[in-house]
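The other protein chains are all here in position, but one chain of the complex has been omitted.
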Amino acid sequence: MSRHVYDCHIRFSDVDIYGHVNNVKYFEYFQEARIAFLVSLGDPMLDPGADPTMRQVVARIDVDYKRPILFRPEPYGVETWVTRIGTSSYDLACRIVDADGTVYSKAEVRLVAFDVSTQRSRPLRDTERSRLETALES
Amino acid sequence: MSRHVYDCHIRFSDVDIYGHVNNVKYFEYFQEARIAFLVSLGDPMLDPGADPTMRQVVARIDVDYKRPILFRPEPYGVETWVTRIGTSSYDLACRIVDADGTVYSKAEVRLVAFDVSTQRSRPLRDTERSRLETALES
Amino acid sequence: MSRHVYDCHIRFSDVDIYGHVNNVKYFEYFQEARIAFLVSLGDPMLDPGADPTMRQVVARIDVDYKRPILFRPEPYGVETWVTRIGTSSYDLACRIVDADGTVYSKAEVRLVAFDVSTQRSRPLRDTERSRLETALES
Partner (left out) sequence: MSRHVYDCHIRFSDVDIYGHVNNVKYFEYFQEARIAFLVSLGDPMLDPGADPTMRQVVARIDVDYKRPILFRPEPYGVETWVTRIGTSSYDLACRIVDADGTVYSKAEVRLVAFDVSTQRSRPLRDTERSRLETALES
């Protein structure tokens, strides 16, 4: 099994007054990578008819900044994988990296299974759990 | 001493396909509040001639999501205060709150004193330390 | 009748590497002002149950840049008014201004009445037309 890598293309408008990608944009990059990762596992989140009782919401994100990200034509890689699967929540780890091994930022994200109709958390279902297990690194 | 509160005006373009403010925007709100907070303490960060050996950079942000933020004309309050002052770094706590006490999100931010000319961290100077002490809640 | 003015609060993250608000953000400001303007006229666009056969879509925007917008705590004013009401479309004019009369940018926006169910333009209804007439300057 190989880690999911999302090719993140930097926009000039991501750059702030200091000439680096603004801190806030790292979260956007992690979000884009997470969506591509979950869809790659088979999550129907982008289907217009996706079951709203099956939503997952972000409960927490921790981000470490290691190095500034600069504007360039070549994309940065954003890796995403699963580190924990609980009863009603799970954790992802993410890294913005270059092919040479340079790490720009790391993140940990906790997602909670959510039922939009009751507005409450709910147990992860077996289909969700088995999808996540294929990308679990323990 | 009262806590610094930044009035955060929500933009319709902050709202995502689910009808809530997108997760990523919370970081933008915390960033705007932090800048207003530090400037209110006397930090010259926005002066064009600010000493680049005196920069501070974000090393880590942890964000907890409590409740969805909705588009509305009235601003949300973003509180920011100091929780720790170390040798070369310090910690801020932030909350997005409403006047009725509702908490939408909490964040902890670690900032590191940075010298742009050497590209390394550096000890906090006395002027920085004394500014931060005025907003320290322990 | 007085012109609708939206108080636009600049975010530090709107500023680009040149130290000015990025060109792209002007469109965001005009969009925020337009939504506030239309809602002030009674347009139900933000109601979750708004009739989707009554949508209006932007067909064209022309923006003139006059002066750089700088980050500051005080909001800029964004005026919006109606300049033309046609059969199935209408035009708005917008200006980003300061109280002293300084004009930062002007825009003209053409909106088209749209029926989401048929994916086609449609005639403006009388309720839409009469709302717009209250803000028409010819």
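For clarity, chains are labelled A, B and C in written order, and residue numbers in each chain start from 1.
Keep this in mind: a residue touches a chain if its C-beta (ideal position, glycine included) is under 8 Å from a C-beta of that chain, and two chains touch if they have at least 3 such contacts.
None of these values were measured; they are calculated from a predicted model.
Undergrad: Which shown chains does the chain we cannot see touch?
TA: A, B, C
Undergrad: Taking the entire complex into account, which one of C:63, C:93 or C:136 touches the absent chain?
TA: Answer from the full complex: C:63 touches the omitted chain.
Undergrad: Which residues does chain A use to touch the chain missing from this display?
TA: 7, 9, 11-13, 19, 28, 31-32, 35-36, 46, 48, 71, 73
Undergrad: When the complex is taken as a whole, what residues of chain B touch the one chain not shown?
TA: Within chain B, the residues that touch the unshown chain are 13, 15-17, 19, 22, 24.
Undergrad: Contacts of chain C with the missing chain: which residues?
TA: 22-24, 27-28, 31, 57-65
By our rule, only the chains that are shown with their structure count from here on.
Undergrad: Report, in whole Å, the distance between the mean C-alpha point of chain B and the mean C-alpha point of chain C.
TA: 31
Undergrad: What whole-Å value do you get for the distance between chain A and chain C if each is reduced to the mean of its CA atoms?
TA: Distance between chain centres, rounded to whole Å: 34 Å.
Undergrad: Provide the C-alpha centroid distance between chain A and chain B, rounded to the nearest whole angstrom.
TA: Each chain's C-alpha centroid was found; their separation is 23 Å.
Undergrad: Two or more other chains in contact with one residue: find those residues in chain B.
TA: Answer for chain B, listing residues that touch two or more other chains: 28, 31.
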